[in-house]
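Missing here: one protein chain of the complex. Every other protein chain is in place.
For clarity, chains are labelled A and B in written order, and residue numbers in each chain start from 1.
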Amino acid sequence: MGDVLLSIKNLSIEYHTDKAVVYAVNNISLDVRHGETIGLVGETGAGKTTIAKSILRVLPTPPAVVKSGEIFFDGDDLLKTSEHGMKKIRGNKIAMIFQDPMTALNPIERVGSQIAEAIKQHNKISRAEAERRACDMLEMVGIPGGRFSEYPHQFSGGMKQRVVIAMALACKPELLLADEPTTALDVTIQAQVLEMMHDLKERLGTSVVMITHDLGVVADLCDSVAVVYAGEIVEQASADDMFESPSHPYTIGLFGSLPQLDSTERRLKPIKGLMPDPTNLPAGCRFCERCPRAAGECAQAAPEMRETAPGHFVKCFYPGGEE
Amino acid sequence: MPVLLEARDLKKYFKTGGGMLHAVDGISFTLERGKTLGVVGESGCGKSTLGRVLLHLLELTSGEIIFDGADATNPDKQELHALRERMQVIFQDPFSSLNPRMSVSEAIMEPFKRRGGMTKADMLSETRILMETVGIAARFENSYPHELDGGRRQRIGIARALALKPDFIVCDEPVSALDVSIQAQIINLMLDLQEERGLTYMFVTHDLSVVKYISDDIMVMYLGQMVEKAPANELFRDPKHPYSKALLSAIPVPNRKNRKKRILLTGEITSPVNPKPGCRFMARCPNASEECNRPQELVECTPEHFVACCKYDTL
Partner (left out) sequence: MKPKKESQLIEFWLQLRKNKLAVVALVLLVLLVLVAILAPVLAPYPYAEMHPEDSYAPSSSKYLLGSDKLGRDVLSRLLWGARQSLEMGIISVAIAAVVGIFLGALAGYYGGWKDNLIMRFLDVYESMPMMLLCITLAAILGPSLRNAIIAIGVGSVPGYARLTRATILTVREKEYIEAARAINSSDAIIIVKHVIPNCMAPLIVDITMNVGNCILAGAGLSYIGLGVQAPVPEWGAMISEARNILRDHFSLSLYPGICVMISVLACNLLGDGLRDALDPRLKN
């Protein structure tokens, strides 16, 4: 694993609506190294997508407001980069793929030319050269180059997602932001796409921020994991550590909620209650109300991020494995 | 346990521009009272259509349905009304399964209104009992669906399905749209309700880990046909059909240690329009050969374990 490529420091983002302020991301810090795949895991509304979009600076402002923080990419603060500078970075050094492959492609343009277009935008090369590279990209994601001039509707869901991935990787980005890239796919197709991503990761050495709610996908693909809850990272560790010894009660709860294939128990252990209203976050620990370990101080003060084992960070007063 | 529902050679074809779409093609099964039948398969395999056909939300092309010992294939209007009070449905998408213009209590009360014969006060008190049963606080009585989260909406859907005290509920991907922690709450609720009320479920889903959890028997569907059916544990322990094997191996397991080798299928699900008579999985099957061009018989390889693959015992 190489040097730090992306470094987010104390990032806070709010959405200002008519009625209230939504505290979407609260003081998040995160490092992504060269060649590393990091999983951002959390439930709907935890703020995962907001983080990714803020890296690319594609959050709609208003309503979104970046309150504080810095995002260093290759040494430059993206939040201070000019819009012109960002245009050179987006799609070129940092690419993003979205959950729904159906809406990410222009339905009336040929698949190949869409990829070629993406390449041409950032490289001063001829049309023919761009198309040749686009063709290579398609073959790299396992689509025969002969389908270069077909339209998106002629592709199935899984193939469209491959095209989207090919398009994102076309300029050989250093960082790929993948927002639930396999959620809309069937399991057998998801398996194909995951396998392909494994392969690409090794061949291209791209760093990946993998946003997902599926711990199975994380276990499969990620080197390290950050668990996001109510706009905060509550636990961060290498994937092996995280799956071996989850320490934050929320992480433990997430694992408990999953139906285990090898378990014989007839009841799941869900986390009680719901995620707090992001317009009205509790003063103390965000997880306090749902936490089986909550004590007096949890409601009073928010815990700091602590290193409980080398490289294993937890934001909890009472971290540790399940008793 | 007595058999509650029996399906014999159910077929549902849709006419499309390109020919006949075989959505459900010759499905037979029996379901005992109080049990859960899991139906798994990928999108487009006909699993949702199967549920809708059983509920007469879609007209059957051919086949027979026997419900609680009586023929329920072609009910007249009166029989249909009686039948629907005993068979209900819970939908996948808690965002589209509730009328956005109806409040929580209105939505749950609707079944009572349609059946009639209850005073308004009775309906309201029954509604409140139902809300308590499924765990929606009374203060949400007058809320509208868009003000609630997915988990609560799904609870409303469950309450509405329970209102007429059915025996049989088709659950069409009821937890697929929910977050894991909420998903677990809803699954536990459904298990509790089954125990308390002796409900019989048909649980349609693409999520194999969930289906194992809740089902007694699991049916694997591929392109409108049943390719394998077995008790849940048996299917997971020893899948026989190559499609079931691939499907099970494709589940991403939240575990870093004992990761299985995935069986990667090439290609994607083929078209269910005018399928050829042979095995429909053939195009993607790693073991396909000449004999797969014949129609595949469903054989009982071990007691209660059915598989539709001519080569299951040679692999």
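In the analysis below, a residue touches a chain if its C-beta (ideal position, glycine included) is under 8 Å from a C-beta of that chain, and two chains touch if they have at least 3 such contacts.
The model shown is predicted, which means the values in this text are computed figures rather than measured ones.
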Touching the hidden chain, out of B:R8, B:R33, B:R115 or B:R256, is B:R115
For the chain that's not shown, point to the residue among B:E6, B:E32, B:D93 or B:D216 touching it. B:D93
Only one of B:T36, B:T49 or B:S105 touches the unshown chain, namely B:S105
Per the touch rule stated above, chain B touches the missing chain via residues 52, 55, 57, 80-81, 84-85, 87-89, 91-93, 96-103, 105-106, 110-111, 114-115, 142-144, 146, 157, 160, 163-164
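Convention: only the chains that are shown with their structure count from here on.
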Just give me the whole-number Å value for how far the CA centre of chain A lies from that of chain B. 32
Using the touch definition up top, name the residues of chain B that touch chain A in the complex. 42-43, 149-151, 179-185, 187-188, 191, 206, 208-210, 212-213, 236, 246-247, 249-257, 259, 262, 264-265, 268-269
Touching chain B in the complex, chain A uses residues 43-44, 156-159, 186-192, 194-195, 213-220, 239-240, 243-244, 253-261, 266-272, 274
